[in-house]
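Note that one protein chain of the assembly has been removed; the remaining protein chains are unaltered in position.
The chains carry the letters A, B, C, D and E, assigned in the order they are written, with residues numbered from 1 in each.
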Amino acid sequence: MTTDTAPKPSFWNRLAHPGQFVALTRPLLWPLTIITAALFIAGLWFAFFNSPEDYQMGDTVRIMYIHVPTAWLSQFVYGIMAVSAIGSLVWRHPMADVSMKAAAPLGATFTALALFTGSLWGRPTWGTFWEWDGRMTSTLVLLLIYLGIVALWRAFDDQLRAARVIAVFTLVGAINIPIIKFSVDWWSTLHQPSSVFTMSGPHMPPSILTPLLVMAIAFTMLFLTLHLKAMHTEVARRRLMALQRQAAQTGKTA
Amino acid sequence: MTERQVFGSLALSAHALAVGRGGIALAQGLEFKVQNGKCLLLRGPNGVGKSTLLLTLAGIVEALDGSFKLEGPTSEDGPLLHYCGHRNAIKPRLSVLENLDFWAQLNGPTGAASLEALETVGLDHVAGLDAGYLSAGQGRRLALARLLVSARPLWLLDEPTAALDTEGHDLVTRLIDAHLEAGGLVVAATHDPITPTDPNRVETLVMAGIH
Amino acid sequence: MTERQVFGSLALSAHALAVGRGGIALAQGLEFKVQNGKCLLLRGPNGVGKSTLLLTLAGIVEALDGSFKLEGPTSEDGPLLHYCGHRNAIKPRLSVLENLDFWAQLNGPTGAASLEALETVGLDHVAGLDAGYLSAGQGRRLALARLLVSARPLWLLDEPTAALDTEGHDLVTRLIDAHLEAGGLVVAATHDPITPTDPNRVETLVMAGIH
Amino acid sequence: MSAFAAVIARELRLSIRTGGDVLTLVLFFVMIGVVVPFAVGPDRELLSRLAPGVVWIAAFLSMLLGLDRLFRADHEDGTLILLRHADLPFWAVVAAKVMAHWVVSAVPLIVASPLLAVMLALDGSAFWRVVLSLLVGTPALAALGAIGAAVTVSIRRGGLIAPVLILPLAVPVLIFGVGAISTGPGPDLSGSALLFLAAISLITLALSPFAAALAISSGED
Amino acid sequence: MSAFAAVIARELRLSIRTGGDVLTLVLFFVMIGVVVPFAVGPDRELLSRLAPGVVWIAAFLSMLLGLDRLFRADHEDGTLILLRHADLPFWAVVAAKVMAHWVVSAVPLIVASPLLAVMLALDGSAFWRVVLSLLVGTPALAALGAIGAAVTVSIRRGGLIAPVLILPLAVPVLIFGVGAISTGPGPDLSGSALLFLAAISLITLALSPFAAALAISSGED
Partner (left out) sequence: MINLGPHAVFIICAYAGVTLAVAALIFWTLFDARRTASKMAALEARGIRRRSAGPAA
């Protein structure tokens, strides 16, 4: 029964100190912003002026350039959260807590956007905004999980304690998401043997693939930029809350 | 009685009062009379019925037998008593000041201003803190501050010094002193030695149980 | 140390320990060592961090800095400490005896029999009563009885005398005495004068805050 | 009157402070709508027939789950005793609490109900009937819930006994509520169902503060 | 082992003493069976088609209702801290509580499910499948519920947040649970659904005590 402040590996040590993390990564913000903006400009140009309409889907293929990246991010961000959760539970890395918290609302937004663009795409191609299709439905469930996590963060008042608890829940969710995905697929084939439209695999012409890739990278960079900025804010907010608590307790106002 | 009489003339008297819980008497034949500026201390071992007596006087538990009455008040006076029980009635998610402000509004802000009351009990520096963060003794102090924000003549205090430090014991003594000085009435159950400065003002009722 | 050594040789020591809540230190640089048959009293004003220190020693709250350790136990010894906090952990809908029996079974019935323990703390006559009906002091006594039904060397007591009458104060002193006599360790936070009979066994840590 | 307002303000503040309370409530409500298709299959026609029942059960449950907090927390920390000595009749305190409870637990549902209606494939006019029936019917649920919560608190039994008490009472509300949405085959009875619902709401609202206050103060300590 | 049994015994005793709990669950469960026919009209064929879904939704919601009591009371009166110093690993204490929770909140539903099946016009063989699927599937709900309750225990006034967290995670249970009852058109897949359900129950039961114990000990102060 010994409690020592465990010595951490030195690389982590530097990143683990929130102040140092901010100092180390602040210079990255502007380059990231510029790269993101450039990628978006390129991607949008490809998307609107330099891509043929798909022989099968018509002009609506352009929705794909925003649908697929947001859909991809909806899963990627959860991955980031799960990895951060491990970091926070196993290594007790303070920045992992911060990363986990900053990612949740971003992930929720991208998931909502994937749903939004998907249903806008569904209307012209399938004739309906919403179909209880496996992929759509499991994305909806993912959104609900994200929103649950956001609500959970808001419900805790002590964010330090919140982090480890939410990490546990995030990991439970991470195990469960593949199960949900599988079960929903099973369910929708069970109920709807005829799928109107099967989402095409990656066999598409390069003229479509290029803008898609560029947009996907652009969105990912956008996420990284926003995530980093939000992490910096979160670090500041924690310091602020500690200061306020301390000020309240000691009664020092001057 | 005193020079600085703030409250109207009042007397709380009990005659052959029997109190108990669930129909079982804990104390019988209680007789006492408390007047303006007087303090009645209830003493006795654990479980003898001190809290029950206070709850009876507060009108929460029904008396089993006998009677007690508060003489003097006119019907327009509104509620005349403050009850301060074992539990502090603090909402953890409201700040200390918000907690107190609520009671000031609900009971009528007829006493000290909230901040002033907090200062008196030594909590002014945590006024903005969530009350859930208060330590046991700080919580007790907040409960005491509630007595100050609305002026009511009769205080029923159940172990007011519980969880308080030495300075807190002094605080309780000071508060009771001031209340008696202003012509208030105090009935307090306690295991700790609370001694209002003027021994003439104090009476002690030792409860012994009826076993 | 003592003749009647029941517990194995143990020492609880803290080195440069800092404790606090929500990442904010309440006390820093704490140094102490408690050995078999010794009692450490924590004193200090309300809100200084006594309860926090006890929770830290119990492993509930994380230490902010420094370290503490319990030397001596082998890994087979099982849980070594009893924590007795502000809250009594009593289920109102179970009888007094059922409450205690549960803890005896859960923590291992290595100490006194439940009824015996109830007798020691003076609750044997209410053993069959629903625990929700206990008075404040009786509830505290029930919490203390829990320390007796399972023998564990280290006791962490947070205001053990809260709500207890004079006889209850003596009871706590007696319990601590007996525990120290048996080679146990006690860390107790208190505002009341608890004085184990043998002054050599007692050390006091006055916490003053770091402001 | 300011004491009355103080009680309402406190209740609202407490429920906002709990952070995400409203978000949670709405999420729960919507989730039930999401979960139903998993259970009954994604047949749009079937879903829209079920929708009125689902909406009302979801509203009922969401309000039920928040019921216990109406008096229990105040009972356990000793506030309830002190409220009885307030400068305001106790029934008025209870009435203020019921009102605040309705605002906190029913209004967000009413606002979110269109979302549920879309997911359950309700058409335009039914959509408005959903909002209307919830608006008229939820006060009855809040009022009945207050009685249940008061009785529970006074008999010192926690847990789910409040729902047991009010379930039978609430079934008429549910049935008229559903009736006010679904036109179904045959003559349109939704108008009269709505009137019944309004009547139930008014009666329960008028009685419940007194009943609840009586239940609390006649309960032991 | 006796400590483990002591925890289970205590939980059961507490829930019997509190009375009402079991009754509410069953009442609520049955009430859904009463309200649904009102919503969809008295079409027996339709009802029996809906029945598997309705039974599962009812079970689902009833189990969510009692979730909060799993750890909250113990948290608030200080018991949870002491349970962590028991002569039993904390995860084992949690496992015992989960088992007791299942007995208290799922077994009554299983016993009452024939009633619902009758009200919803299910035929004989489907009837047995209902009981079986509930028997196999509810442990998973209890286990997931324990995680939700553990995650939210240190939030003051948790209320609805645990159900909100758990509902989406429990979607697979619902899907396979319904799948195990309804044969539907096409090949009979209810057997494999039942197997999946059993697998989910086993996995969640095995993991949840650890996850819940971890969540509690990292959240409690």
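As a convention for this text, a residue touches a chain if its C-beta (ideal position, glycine included) is under 8 Å from a C-beta of that chain, and two chains touch if they have at least 3 such contacts.
Keep in mind it's a predicted model, so treat the numbers as computed, not measured.
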- request: Tell me which residue among A:S74, A:T117, A:S138 or A:S183 touches the hidden chain in the full complex.
  value: A:T117
Contacts of chain A with the absent chain, listed as residue ranges: 48-49, 53, 58-60, 62-63, 66-67, 70, 106, 109, 112-113, 116-117, 120-121, 123-124, 222, 226, 229-230, 232-233, 236-237, 239-240, 242-244, 246-247, 252-254
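As a working rule, only the chains that are shown with their structure count from here on.
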Message: From the C-alpha centres, identify the chain that is farthest from chain A.
response: B
- request: Report, in whole Å, the distance between the mean C-alpha point of chain A and the mean C-alpha point of chain D.
  value: 35
- prompt: If you average the Cα atoms of chain C and of chain D to get two centres, how far apart are those centres in Å?
  reply: 46
- prompt: In whole angstrom, how far does the Cα centroid of chain B sit from the Cα centroid of chain E?
  reply: 47
Task: Among the residues of chain D, pick out those that touch two or more other chains and give their numbers.
output: 18, 20-21, 24, 27, 31, 38, 41, 76, 157
Message: Show the residues in chain C shared as contacts by 2 or more other chains, in ascending order.
response: 21-22, 47, 59, 86, 93
Field: Complex interface listing, chain A residues touching chain D
entry: 130-132, 140-141, 144, 147-148, 150-152, 154-157, 187-188, 191-192
Field: chain A to chain E touching residues, read off their complex
entry: 89, 141, 144-145, 148, 151-152, 155-156, 158, 161-162, 164-169, 171-173, 175-176, 179-180, 182-184, 186-187, 190-191, 193
Chain C-touching residues of chain B, taken from the complex the two chains share: 21-22, 44-47, 50-51, 86, 126, 133-138, 140-141, 159, 162-168, 191-192
